[in-house]
Structure formats: C-alpha cells, structure tokens
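Written below as structure tokens is the structure these notes are about.
The complex appears here minus one protein chain, its other protein chains still in place.
Chain nomenclature is as follows: A and B, assigned in order of appearance, with residue numbering initiated at 1 for each chain independently.
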Amino acid sequence: MADVALKPDEVRLRNVSDELGYLANEGKRKGIAAWILSTDHKRIGILYLVSLFSFFIVGVILGVLMRLEMLAPGGKLFNAQEYNALFTLHGVIMIFLFVIPGIPATLGNFFLPIQIGAKDVAFPRLNLLSWYLYVTGAIVILLSLFQHGLPDTGWTFYIPYSVRTGTDVTMAVFGVFILGFSSILTGMNFLTTIHRMRAPGMTWFKMPLFVWALYATAWIQVIATPVLAITLLLIIVERLFSVGIFDPSKGGDPVLYQHLFWIYSHPAVYIMILPPMGIVSEIIATFSHRTIFGYKMVAMSSLAIAFIGYLVWGHHMFVAGMTNTADFVFSLLTFLVAIPSGIKVFNWVATMYKGSIDPQPPFLYVMAFIALFSIGGLTGLVLGSLATDMHVTATYFVVGHFHYIIFGGGVFIFFGALHYWLPKMFGRMYNRRIANWALGVIFVGFNMLYFPMLLLGYEGMPRRYFTYLPQYETLQRISVVGSWVLVAGLALMLTNLLRGIFKGEKAGPNPWGGTTLEWTTPSPPPAENFEEIPVVDHEPYYHPEAEEPEELEAAK
Amino acid sequence: MEDISRTKESKQSEPTSFGIYILVWLGLISLTAVTAVVSGIDLAAFTIVVALVIALTKASLVVNIFMRVKFEDKIFKVFLGIVGFTLLVIFSLTFSDVFFRR
Partner (left out) sequence: MSELIQAGSVSGKISSPEGSRSGDHGIRKDAERAKIGMWLFLMTELLLFAGLFLVYSVYRYLHNVDFHRAGLETHTLLGTLNTMVLLTSSLTMALSIAALRTGKKRLSVSFLASTILLGFVFLVVKYFEWSSEILGGIYPGSPVLLNRSNGEILFFGLYYTMTGLHGLHVIAGLAVLCFMLVLILRDKITMDDYVKLENAGLYWHLVDIVWIFLFPLFYLIN
C-alpha cells in the first residue's frame, strides 16, 4: 500500500480517512451532497437509519397521543374522527416507514456486503434510488394531511370505507405504493448480491445467518410486495373511476379485497421478523463464544418461515365472511409456522449451553426478545385457533399480540443490533451501564403498556375505539403510564447511543470478539470495505478456542 | 448449493439461429389461430381450459425460446418455478374460500 511516495496533504487525508473510513469525504462532493448522492452502501444504510428513526419518533409520539386519549373514557382529547386518523397514521408510519424497511434497509445495507466479503451491493445506484423512493413515498403520505385530511381507515384501508371516505386515501395509498417499490428494489438488490458477489470460498453454507435471513426476507420483498401494489392501485382506481371491483352493489366482493391485502401483509410480518432472528443468531454466537448449534437447520428455517408465511394470510380474516372450509384450512396452516420458529429457538438455546456467556447490552436485548417474542407467539396461538379467535379478534388482545411480536420481538432486536454494531459503524462505544439501565426501563414500560392490552381484549374491549366503557378504565390507565415509562426508556437509550456516536470512547475493530467478516475490518470500515477481498476457508462463527476452553485458560 | 461456478466468467448461451425464432413465431401464430377458432365451439366449462392450456403453451414458447430460459443458467428456471408455485398457492387458497360460498 505504501509503495508510492505520498505528498504531505495526501498523508494528512490518508490519516483522516484511515480514522474515519467511509465517514470521511474523499471525493469532490462536500457536506450533505456527499451523503445524499453517494452510492456507497454504508452511507445509504446511514441515510436510511436517520430517516427511519426520525419517523419512528413521530410514530411514538402518535402512539403516546393515542394512549393519552385512553386516560379517561369519553374522547376528551380527540374526537372519533381525529382518533381514527391518529391510529391510521401511527400504523402507516410504524409499518411502512419503520419496520418494513427496518433492518434490511439500514443494517442490511451496511453489513450485507461486508459479511459476504464484497465491496458493495450488486446495484449501488438502484440502492440509492430505493432511498429516494422511500423519502418520496413518505412525503406523498404526509401530503394527504394537507388536501382532504389524513385517512381514517386504519392502515389496512379496508373496503368499502376506504373508497367511500372523504379523506385523502388516494394520496396516502399512492405514497405507500411508492414505498413498496423502495422495498422491492432493496429485495432485488440483496438477492442478486448474495447470488453473485460472495467472496471466494464463501459457499452458501458458509454465509452468516444474518445473510441467510436477509436472503429469505428479500424473497418475500420481491414476491409479496407487488400484490400489495396492485391492491393499492385498485383502491385508487375504485376511488377515481368507481369501477366496482370491490363494490357489492356492482357485484364486487369486499372480502376479496381482504384476501389481496393480506396476501401481502401476512408475508410482510416475516419481512419484519426474519432479519431480527438472523441477528439473534449473530449475537448469541458472539456472546456465547460458540459456533451456532445446528447452523444448517437455522439457515433453512429462515427459508421455511418465508415459504410457510405465504400459506396463512386468511388467519386475519376468520370473522370477515370466509367460508368454513377456508377458516379451517388457514387455521391449520397457521400452526405450521411455529415449527421452523421452534427450530430456531432450540438451536439458540443449545448454542448458549456450556458457552462462555458475556452479558453485554446486545445479549441482554436478545434475552428481552426471547421473553417478549414468546409472549407474542403464545398469544398468536390463541388467535390462530378458530374458537378462541372468535372472542378476541378485533379487540385489544390483537393489539397486544402484534406489539409483543413486532415491537417486543423485532424492534427490540433492532435496538440490540444497534448496540452490537454501532461501535463498528462509527468506531466509538456508548456507555454500557446506561445502555443496560435504558433496557431495563424500556422492558418495564413495554410490559406495563402492552400486557394490560391482552387482558383488556380478553375482557372484550374492541380495538380502534376512541372511548370505552368505565370497566376498562383501570387497565387503560396502567397502560397509559406504561407508555410514559417506555418513552423515557427509549429517550435514554437513544441519547446514550447518540452520545456514543459523537463522543464515545474509541472502539477497536472487534470489541465483542465476533468472528464474522465485519469484525476483520477497521472501525469504521474504509469506503471500499476491504483492501483485498478476503478468501474464506471456514464456517462462520468459527471459534476454535471454544471447543477447548480449558486449554485457552491454561494458555493465558 | 455450492457455488464455484459463480467465480467463473458468466457463461452466455450460444446465439440462436434466426430459423428457430421464426419457427417458434409460426407456432405461436398458429396456436393463436387455433384458440380463436376453438372459442367458437361450445365446450361448456372445457372451453376455458383449452384456451388456458393453449395460452400456457404459447407463454412457454416465448419464455423458453425468445427469453432463452431453456438455454441459460438453471437459476432462471428456479425463479420461474418460485413464481409458479406462489401463484398456485395464492389461487388455490383464495378459492378454498370462494369455491365453497353459498
């Protein structure tokens, strides 16, 4: 590298970029332009990270407002119309602007190429385009605020109300349509990258499990999202031209809309959970100092979940008016998806057994995940069984269920992954003690907020209501207070991470002792990731010393 | 699914002679004429089956020869298989509802 004699300012530049890696501006562009015009996957990942968390905060605020309405019955804060708009926007933002792009667009973009030993994704310019589409979609959704008002249909835009309502569904739905393209492009990019750009020696079964998870997720993004696209287009066509496709007075079938909608939206939840599960494998392997038990089974289980996820969408429609046959078929298929999920959990536990556990913040987030995801999953069984579903469907039970899974499961790992990878991305460490405290507060607040919902639903309170009967007041109030605790914890966590990024202690290339390729690069990584493309000759999570920990101790 | 082939130069299939393309085109035109004629014959429910079978045949010719899936890497056949399978799932599960209505 140092064969050619360098001029003095070259030396200075070289040092800056050595320290800051991809964060330093090497080209002619400066400032913001160097970021929003960059096709470097790492910078795009950061752009997404900033956008996503900005919208997450908006979504949280909306959630807090919704909870405040629930402090007392009677709709004292917002009227019914306003409350409907609140939960619609909350859902649209959290789902389409936060969780669906989620880990793939942020950490996937940043780490996929590095973990497979590549210099970038297959189509870097399409990658940047997908971020532009994300921002455009977000703006279009927010534009609906200014025309005829935010939609009040719920994020599910069910027919017939989404066609009849005077609010600006067309604009909002068009925004989601654009976001769908962003998601599709990311999926296409990742699939091609994984197929064509792995480093020499990295066969399919030497890829890290995060990569397998991203692969399975990318398939869902590519195959399922177009169905959402056509569904949204049909809403727009209905609103503009009254074609009649879902209009019963013209022979249309509203239930058919629900079929089309959930054919995407159920696989979509696997877009939300598969990448976090991939990261759980990474974190458990690193902090148990062991290789993942049953690596192949875990890899295959990601594909199995993606596959089975296509077969179960009707479980969102048990009371919508499907035939008994369909109810039965979908309920049966729904139970199948527990199998690959179970495979993962067993292998994670087996990995930790006799491992040398290092309870750092990322690992503690995984522990929280296991607890919360289990509750979410078990409540899913209640919903998947026809008889019990009849009672709890469309109640707060469902709201509790999906928040446990998506938030307690997926988003908690998003947080944990940030704690895992931030030192690599920015070269600095956050305060670990504060991180642990923040997690504690978040965990307590989360359960205070959502567990009462399970009880409320069980006791019959419907969801999406702006007011309620007095008998539900106590549980609602506990939940509201829980939301404040949760927000406090989130604020603590985010502040700690931000402070770490800008003022934290320098972190070396491998503060946790990880064994996947990203830990072999400097922190932060250089713009081109690797000076020389690595050649891979062993499985991932290769811990030769873990096989004989006593010998390692003796050697010290 | 080991993948040494990935590090080789991506192989391009041999150029197809014009003749095969023209033959396929003649086949497509004939099939189109056939389905147009058959549609005039009343075979009740069977008519649509015939029409779809012919359409599938035509599509298969376009995919395999014009789009060269027959001659190129296996991966593209796998992709199409995935789409086909998804369509099968979506249609059959939706009809598990619709078919049994009243």
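Here is the rule we go by: contacts are C-beta pairs under 8 Å (C-beta built on N, C-alpha and C of every residue); 3 or more make two chains touch, one makes a residue touch a chain.
Since this is a predicted model, take the numbers as computed values, not measurements.
Colleague: Which of these, A:H195, A:R432 or A:R463, touches the one chain of the complex that we don't see?
Modeller: Going through A:H195, A:R432 or A:R463 one by one, A:H195 is the residue touching the chain not shown.
Colleague: Which listed residue, A:I223, A:I375, A:V392 or A:A438, touches the chain dropped from view?
Modeller: Considering the complete complex, A:I223 is the one touching the chain left out.
Colleague: Which parts of chain B face the unshown chain closely enough to count as touching?
Modeller: Counting over the whole complex, chain B touches the hidden chain at residues 4, 7-10, 12, 15-18, 21-22, 24-25, 28-29, 32-33, 35-36, 39-40, 48, 51-52, 54-55, 58-59, 62-63, 65-67, 72-73, 75-76, 79, 82-83, 86-87, 90-91, 94-95, 98-99, 101.
Colleague: Spell out the interface residues on chain A facing the chain that's missing from view.
Modeller: Within chain A, the residues that touch the unshown chain are 1, 26-27, 39-40, 119-120, 122-124, 126, 184, 187-189, 191-192, 195-197, 199-201, 222-227, 229-231, 233-234, 237, 241-245, 250-253, 256, 259-260, 263, 527-533, 535, 537.
Everything below uses one rule, namely that only the chains that are shown with their structure count from here on.
Colleague: Can you compute the centre-to-centre distance for chain A and chain B, using the mean CA position of each chain? Integer Å is fine.
Modeller: 36
Colleague: Quick check on the complex: what are the chain A residues that touch chain B?
Modeller: 195-196, 198, 200, 203-205, 219, 223, 227, 255-256, 259, 263, 310-311, 313-314, 322-326, 329-330
Colleague: Quick check on the complex: what are the chain B residues that touch chain A?
Modeller: Per the touch definition, chain B meets chain A at residues 1-3, 6-7, 75, 82-83, 86, 89-90, 93-94, 96-101.
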